[in-house]
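Take a look at the structure below.
Note that one protein chain of the assembly has been removed; the remaining protein chains are unaltered in position.
After this line comes chain A, so read on.
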Amino acid sequence: MEKIAIVGVGQTTYERSKIETFDELVFEAATKALKDAGGEIGDIDNIITVSNDFWDGRTISSMAIQDAAGSWGKDISTVEGDGTFGALYGMMRILSGSFNTTLVVSHMKGSESIMNLITNAMFDPIYQRSLGIDATSSAALQARMYMEMSGAKEEDLALVSVKNHKNAKNNPFAQLPMDITVDDVMKSKRLADPLKVLDCSPISDGAAAVVLANEKGLKRFKKDPVWINGVGHTSDSYTLGYRDLAKPRALKDASQKAFKMAGIKDPLKELDVCELYDAYSYMELMWYEGIGLAKEGKGAELIKSGETGIDGSLPVNPSGGVISAHPVLVAGLARLIEATLQVRGEADKRQIKGAKTALAQGINGPCGQAHCVFVVGT
């Protein structure tokens, strides 16, 4: 297969209640990515935007930000889902043979509507939506199922929050850099038992963009490429109750595909850094197991060992992760950007020394219904 590279990355800071409009956020991320690549909009053959109509409060939300994405006179297409799926689609469009370069841009203003009402609307209107379930209450059901399956305690889940909020102190883009303790997490307000405020990611605004290119397209840019060595994407059942919420088989499948493509046999040894979608604390432990960093039910043991800490053998979420900034749709693309910066050696204070191979994960749908996994390297 033709090799595809990430040649430019750009992101806004992530904050609650940013006063910039969608357009301004998209323009900021897109121009930063192009500048980072050492190119300009004329070097881009096609554009992928990532947006969601409910969140933007308008139908065909993708069309409203086209001017800011630089798509006049260009081929454009849209993904409604996490930004990693946008990057995957952008990659596929180059592989189709029609284009040599793609700009992928994703935006989110979570603060402009009410998160619980919007995420309630992702559920089936006949059987689940009218019960009032939302992202946090469904995650709470998943958290308990995971705890039952694995024996993990609430204090174990809290370790993710403590680790990642501390890591966020090294990331100028993160929203919630914090020094907190397990006790702080345990004493924070109960939202949906067993999840407490500090187990949950915040409501965030922001945008992110990447420039993708094949070997021919790369010649237009100055920056050295970061290669997409592996990618995998898999979905599971939409309906809560029809899949085993405690065992992320879609992630297992997606990461196996990505590892096979990248020639990785032992991810715990061969990866240098991971950026995972920890929308809620417990998710990071579950995703360890899905990716194969820990055996089923042993995610808590891995975090307790310190291996996934900033000084461990495989740091996970040195950026602070999604729990430290959660612009939905953007957050997975931000993980891919962090992975890219790490293997470039450009992650500044959050740089993992000598990182050569990095993994980024995005999720989509209730409780991680679908997963997209990228393995990148120089």
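We adopt the following convention: a residue touches a chain if its C-beta (ideal position, glycine included) is under 8 Å from a C-beta of that chain, and two chains touch if they have at least 3 such contacts; residues count from 1.
The working rule: contacts and distances are computed from a predicted model.
Remark: of the listed names "Zn-ribbon domain-containing OB-fold protein", "Pyruvate dehydrogenase E1 component alpha subunit", "ABC transporter permease" or "Cbb3-type cytochrome oxidase assembly protein CcoS", the one matching the undisplayed chain in UniProt is "Zn-ribbon domain-containing OB-fold protein".
Although one chain is not drawn, the whole complex shows that of A:Leu141, A:Met186, A:Leu268 or A:Ile310 it is A:Leu141 that touches it.
Of the options A:Gly97, A:Gly241 or A:Gly354, the residue whose C-beta touches the omitted chain is A:Gly241. Touch with the chain omitted from the figure is made, among A:Asn120, A:Asn214, A:Ser255 or A:Ser281, by A:Asn120. Residues 19-20, 57, 114, 116-117, 120, 125-134, 136-137, 140-142, 144-145, 148, 189-195, 237-243, 245 of chain A touch the missing chain (whole complex, contact as defined above).
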